[in-house]
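Excluded from the complex is one protein chain; the other protein chains are retained at their positions.
Letters A, B and C name the chains as they come in the text, with residue numbers starting at 1 for each one.
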Amino acid sequence: MANEVDLVLKGGKIVTPDALFSGAIAIEKGKIAAIATEASCPPGRKTIDVGGKYVIPGVVDPECHLGHARLLEEDFKSETRAAMAAGVTTWGMQLSSTVIRKTMTTFERPDDVPPWLKVFPILPEVGDKHSMVDYFLTSKIMNDTHASEIPALAEKHGVTSFKTQLHLRSGTAVWDVWIGGRQQGIFGYDDGTVYLAMRNVAQLGPPGIYSLHCENWEIARILQQDLTRQGRKDTGAWDDRSPAFCEAGHVRTYAYYAKITGCPLYIQHVTAPETVKEILKAKEEGVKIFGQTGSHYLSLPKDTWKINVPLRSKETIGQIWEALRDGLIDCVGSDHVNYDKRREEMEVKGDVWKTQSGFPSRVEALLPIMLSEGVNKGRITLQRLVEVCCANPARIFGLHPRKGILAPGSDADLVVVDLDRTCKVTKDMIFSSAGWSIYEGWEIRGWPVMTILRGEVMMEWPEGEPRPKIVRQPIGRYIPRQLASK
Amino acid sequence: MANEVDLVLKGGKIVTPDALFSGAIAIEKGKIAAIATEASCPPGRKTIDVGGKYVIPGVVDPECHLGHARLLEEDFKSETRAAMAAGVTTWGMQLSSTVIRKTMTTFERPDDVPPWLKVFPILPEVGDKHSMVDYFLTSKIMNDTHASEIPALAEKHGVTSFKTQLHLRSGTAVWDVWIGGRQQGIFGYDDGTVYLAMRNVAQLGPPGIYSLHCENWEIARILQQDLTRQGRKDTGAWDDRSPAFCEAGHVRTYAYYAKITGCPLYIQHVTAPETVKEILKAKEEGVKIFGQTGSHYLSLPKDTWKINVPLRSKETIGQIWEALRDGLIDCVGSDHVNYDKRREEMEVKGDVWKTQSGFPSRVEALLPIMLSEGVNKGRITLQRLVEVCCANPARIFGLHPRKGILAPGSDADLVVVDLDRTCKVTKDMIFSSAGWSIYEGWEIRGWPVMTILRGEVMMEWPEGEPRPKIVRQPIGRYIPRQLASK
Amino acid sequence: MANEVDLVLKGGKIVTPDALFSGAIAIEKGKIAAIATEASCPPGRKTIDVGGKYVIPGVVDPECHLGHARLLEEDFKSETRAAMAAGVTTWGMQLSSTVIRKTMTTFERPDDVPPWLKVFPILPEVGDKHSMVDYFLTSKIMNDTHASEIPALAEKHGVTSFKTQLHLRSGTAVWDVWIGGRQQGIFGYDDGTVYLAMRNVAQLGPPGIYSLHCENWEIARILQQDLTRQGRKDTGAWDDRSPAFCEAGHVRTYAYYAKITGCPLYIQHVTAPETVKEILKAKEEGVKIFGQTGSHYLSLPKDTWKINVPLRSKETIGQIWEALRDGLIDCVGSDHVNYDKRREEMEVKGDVWKTQSGFPSRVEALLPIMLSEGVNKGRITLQRLVEVCCANPARIFGLHPRKGILAPGSDADLVVVDLDRTCKVTKDMIFSSAGWSIYEGWEIRGWPVMTILRGEVMMEWPEGEPRPKIVRQPIGRYIPRQLASK
Partner (left out) sequence: MANEVDLVLKGGKIVTPDALFSGAIAIEKGKIAAIATEASCPPGRKTIDVGGKYVIPGVVDPECHLGHARLLEEDFKSETRAAMAAGVTTWGMQLSSTVIRKTMTTFERPDDVPPWLKVFPILPEVGDKHSMVDYFLTSKIMNDTHASEIPALAEKHGVTSFKTQLHLRSGTAVWDVWIGGRQQGIFGYDDGTVYLAMRNVAQLGPPGIYSLHCENWEIARILQQDLTRQGRKDTGAWDDRSPAFCEAGHVRTYAYYAKITGCPLYIQHVTAPETVKEILKAKEEGVKIFGQTGSHYLSLPKDTWKINVPLRSKETIGQIWEALRDGLIDCVGSDHVNYDKRREEMEVKGDVWKTQSGFPSRVEALLPIMLSEGVNKGRITLQRLVEVCCANPARIFGLHPRKGILAPGSDADLVVVDLDRTCKVTKDMIFSSAGWSIYEGWEIRGWPVMTILRGEVMMEWPEGEPRPKIVRQPIGRYIPRQLASK
């Protein structure tokens, strides 16, 4: 007993959803070997004293979109560094089959969209070479073929989560509004595709789950006409174009079919109390349904930038914090996208319609914003943060108990958090290839200062240094998931 | 690092709500010192090899009623042994102020019911001398005075949970139906008392909680008239006298006032889908509400014995298992009561109206029934059992993180569970002073075989022996709870 | 064809819920003989030209409480004159069995409350001698005996509507707050009584209906303690003592049992949007449920006087008008009570607790307020007024098609309405024996200027005269109702 282990983290305040205690964590062969009081921890070949800081599980960010605007490989190289720098150890990649490729391609016709089973192998091939973080796949369901592939994707490739972007229902009609439509070959689908997907996900059983981007862009189309007719070009118009009812309306519609099919749902962007209410109604009817919000929806008011689902009012931000605290929203995700463009390239000042949606580097803000705006401002406890940023995403997406919790045998994915570190965000802190952040100039209090992936220290941010350092080569791996029925 | 500890449990499969792993638990000074793989566990001055069995947190049984029919001291002596024998390490005592006494008294008038602040000190005085298990108090609110004492009880005595038995609303009118009415001085209260209690509990903030026994006996009164008019005397008539709508109706009524006051609710006996539905509706309206069922409601059909709330049909039992599995019910409790009477003294064969309600020894069945009927029959996982029998009650009743979980620094309350131990229940296994069990003759598979309280082995049941042995003198302590706002 | 008839009303604008047209009404033997264009109306032995005024069905006021404070006979004499003066031709008397008497009696014990079947015959005996208006009975259910008498009351005496005053549940405990408690022998009942009544009403089938005064005085008891502790004595405190949730809470509770029993409900006082919402929820669950408000709840804000249910805020008054307009409230009633006391005798200035609740002469305000505040201020149409003041009450209480509509064969109960008549309310206009009105000084525009009961002109108010005149001796009759199943 109590042999020497590879690594010991001591001097920390260890945080789980259940408990918060001073102690140490022992790591052996990439797994947690012990969680213990300092006195009872086995000796480590290497010991790191975290000096009273908090130790939390590595962040499981359920949503990023790599390969969105350039080659998947390139995004894997740059963007997973950004994630690692920010305390993310497991990344949920929500990808369309069209981005799983080794060379840039274009999509002219629906038939150009590849079946999932054809392209899937490229993902771990590319990712396992370049990823700094572990990652899993949420396959975007873009047509009936994709919906039909669900059982095989689960069985052969451990893909148990799927997603449909409901705002893209009308296909080519959105290409003008959303540049990604053209780039990713969005040709539309109908409720039949969604229903087929739901039926197939339901049949998987746990941890099968179906993610929905809820936002009725068919109605936003009309509202946009109104706004342009009124001459509105200000950034706030982007919220007025797609108000909360467009989001909540989709939840109501598709929660009904989820009830009919018995399909568990994951609402990708809960940004308004109207949506929270629909989720509660669905639960009351027996639907298994979860909700995610984003750190940006918890910090940036509607006149900041355009994004889909839009940013909301300051009052709404407060309501979403409360819903997160009270257990009405389950997860927080970054929805990280990289256009590899400078701010000047994306923004057309004074014209929201011409400005490109989707500010970059969201993953780098995820944990800091939750610490700074959430924990340090008393809106949620650090334990609740661990629940919504680590434990819940891992549980809901079937990564559990390997990821998201602290237990002997689980992957030793850890983040050391300094709740008092204060730092103003500057451009030179950004790892994302886009090179800028919407939060530049924000004084953030509370930062991840060390990230450990499967026992390896990947990132360090020593006190006094201007930014985190990535201290190790990529070791990220694709994480297949297992059906409970197998 | 890794000094010798008092005790190590090795060779176990450790179960938490989050994880299940092979490992060891180190205990020092009554607290958990480490949870670790075997190799990483510190050495113990004493080591117990549990031989591949499961190790779970000690059971936190939220509901027992000591002193119901005889002196509190006597029940502490005999009944806490029964609890300990069955794997319970923390017991929620739901007591009326009238049972907090050192000599038997009678209650003739409402004024005979003592205020809580007057009698409270007797509880730890008696309990800390005789209790085998740790215990906390849920004060029964029987009148406006009690409701007014809530803030002081929380502040001075760490009482943060309170209860009203709604079936006793009409006071002396129930004395004929329920012997406890006379014994405990039930004189009735009204919605005003309940409202005042709710308002005061709401003001406590977490972990303040208000328990309700939901069962409309005013309506049961009419149904009982019908049944006696029809000549019904069979045991099943007890369910027909107080059908599910009497239970669900109360939930609907009082959840409304909980919403108005912002008071968290705990529904003491969820025995039917009608009640589950009302709880869901209340949640949809924003009420913080939890539900408990009992191992007896999960195993005994309606013609078995009379009890309040009544046992239900076999079909309903199946539905309650499903609700428990699906997270719609949060806790399981024993509702243990001891009349210190043999079966022959309680039962009038063929006449349910004359038979005494409330079979004894319920606490001894709690964990075994959950293991045998639940885990071993595939209705819930062992992890879900740990959630509903340990973690959730601890969290809801504010004992957390001291009780109900496994984490360094938490009390080392543990149960070793043998999922394969099979044993037929016989009278001589019973520790309760009543000396009999409704489950006599049942072949139970899955038993607690060792109970540890704050690091002390209190109970052992070596293989081959006919029954558990209590191996240590009482060390139970009253557990005050802390308001989050303090 | 077209023989001469007893009476023709010509020159009117005739209003029904369905239509509004210029025409004439022919009356023969107390019944409507024709509704016709003027040219097609048969000749009358007597013809009245109403000169372009509106003709509506006689008002069916569903709620008055005669005999409340003095002998029934005395109230019949004075108060039915007040009703007739104000356009009421059918009066729903909601009476307790204790007021059906010929001499004043007192009630010391529950047994002093007479069964309904014993006292019923006194009602038509007294009423048919002295009543100016036709009347029907809604029997108050005060105990289990009353609830058991429901089938016999329906069969023998044509009583198909019943009522329980839920604020009086706790019996003698309300005697201090409500003088009527002592006067009428209120000894309390429980949910069992209510359940038994519901079951019996449900079994009657249409038009059986159960009225509830919804107002949780058990909670009001606590709020009153708060208010007195705060030194509040102002009139507005009466609303704060029993806020909307006390009313809505009862609706929620008892609508549930109505759903269980299949009993149609009539909510006697809908004064707040919270109550409207509960009624909608009950409908969604399949409960047959109707709501009544009062002209006082549509005109008098909370600081005007005390009454049960209390008057509400000005904002709420607006919301109740909207609910009435939109069909969410079905009827308007006067809730007329007579204490036979001058204002000075009832009011203790500056002390709402000592002031007597229930201002007099409400029936005289019913139609004028609906015309003046409702129709003439554009809040409802005259057709909607006819629906909520005539057709709906008649339909719901089973008087239909005899009362409440205009059709050949129906009773010729008519009111001529002058929408432009403007008159300031003065004490000398009051017919009620109390001799005063809370509306004194109000300039009311829109008055009934003629009332016809079964073809007889009972009231006339010629232009230029200061007040209506009763021009005929009483001819009112008790109206028994018929079960649809008979």
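Going forward, contacts are C-beta pairs under 8 Å (C-beta built on N, C-alpha and C of every residue); 3 or more make two chains touch, one makes a residue touch a chain.
Model, not experiment: these values are computed from the prediction.
Contacts of the undrawn chain with the visible chains, over the full complex, involve A, C. Check C:22, C:105, C:422 or C:485 against the missing chain and you find that the one touching it is C:22. Residue in contact with the omitted chain (choice from C:405, C:438 or C:479): C:405. Checked against the full complex, the candidates A:192, A:318, A:350 or A:441 give a single residue touching the omitted chain, namely A:192.
Seen across the whole complex, the unshown chain contacts chain C at 1-3, 5, 8, 10, 14, 16-24, 26, 28, 31, 33-44, 280-281, 283-284, 286, 326, 391, 395, 400-401, 405, 407-410.
Residues of chain A in touch with the missing chain: 144, 169-170, 173, 190-192, 195-196, 216, 218-222, 245, 248-249, 252-253, 256-257, 260.
Heads up, the rule we're going with is that only the chains that are shown with their structure count from here on.
A rotation of 180 degrees, rounded to the nearest 5, superposes the Cα atoms of chain B on chain C. Chain centres here are Cα means. That of chain A falls 40 Å from that of chain B. One simple way to say how far apart two chains are is to compare their mean CA positions; for chain B and chain C this gives 52 Å. Chain contacts: chain C has no residue touching two or more partner chains.
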